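Worksheet: one structure, shown below.
Yeah, one chain of the complex is gone here, protein chain that is, but the others are all in their spots.
== subunit A ==
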Amino acid sequence: MTAPTEATAPATVRPLSAGAAAYLLVLRNLMVFRTQWKLFVTGFLEPVLYLFSIGVGVGVLVDGFEVAGQEVSYAAFVAPGMLAASAFNGALMDSTYRVFFKLKYDKLYDQVLATPMSTADVARGEIAWGQLRGGTYSAAFLVVMLAMGLLESWWALLALPAALLIGFAMSAVCMAATTYMKSWQDFDKITLVQLPLFLFSATFFPVDTYPASIRWLVEATPLYRGVVLCRELTLGAPTWASLVSVAYLLVLGAIGLVVVRRRLDTLLLT
């Protein structure tokens, strides 16, 4: 065979940089969401409603708790829990139901992979989008907390990156889990994990409510790490031990990301 002449040579495909690829996928999500702005706006309401109901309504009946040596009102105790739980829930919804739909019904990723984008780009792009959305909600929620006088120190500024970290870790792990899903029935298992994490991760009451035999289990769950991290920051009481939570979530997210990429390779490229 002769070497192709210049006229028939395939146009060289310039590989996209990781950033450019993620940007394109985020842009695609943004365009889709423009038609569903009601969903976007109302998504922010959920944690705020929980805060007002449980924090304020039920809070009247509860005396408040002692956290790191200071007495805090029940609302101030619950609010950071809601911030973390909302980052967790949002990431979970985006990276399970939506991703499953795109993977199985829309065949979106098959189309994406027909372009110069790779499976790693898909993982990074989807997670980046989830972070953008979740980050908007978290920032708005922090403003609500500020207006209600529930932020105790400047450390609270770091609660936003903390919420993003929770979102990142959960997105990666949940997306990895989604790649193993076969039908909508499997999503019952997601609820079965999500709801106990939401309710029992020291979101609504302190972890010392549990007997020691269960307590270690709660302390080892990712949402618990996120909740205490946010609480330490909004109450202005971070310690060196907070870094354990940060490292835990970073490692969890990194593992999730690797699994997602491998699984997408098997599902879509073989």
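Note that contacts are C-beta pairs under 8 Å (C-beta built on N, C-alpha and C of every residue); 3 or more make two chains touch, one makes a residue touch a chain; residues count from 1.
What we mean here is this: contacts and distances are computed from a predicted model.
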With one chain of the assembly withheld, which option in "4Fe-4S dicluster domain-containing protein", "Acetolactate synthase small subunit", "ABC transporter substrate-binding protein" or "Lipooligosaccharide transport system permease protein" matches that chain's UniProt protein name? "Lipooligosaccharide transport system permease protein"
Can you tell me which of A:Met31, A:Ala114, A:Ala147 or A:Leu192 touches the chain that was removed from the display? A:Leu192
Answer key for A:Gln70, A:Thr115 or A:Thr209 versus the chain not shown reads A:Thr209
Check the options A:Ser53, A:Thr115 or A:Ser153 and report the residue that touches the missing chain. A:Ser53
Out of A:Phe168, A:Phe200, A:Tyr224 or A:Tyr248, which touches the unshown chain? A:Phe200
On subunit A, where is the contact patch with the chain that was removed from view? 36, 38-39, 42-43, 45-46, 49-50, 52-54, 56-58, 60-63, 65, 185, 188, 191-192, 195-196, 199-200, 204-205, 209
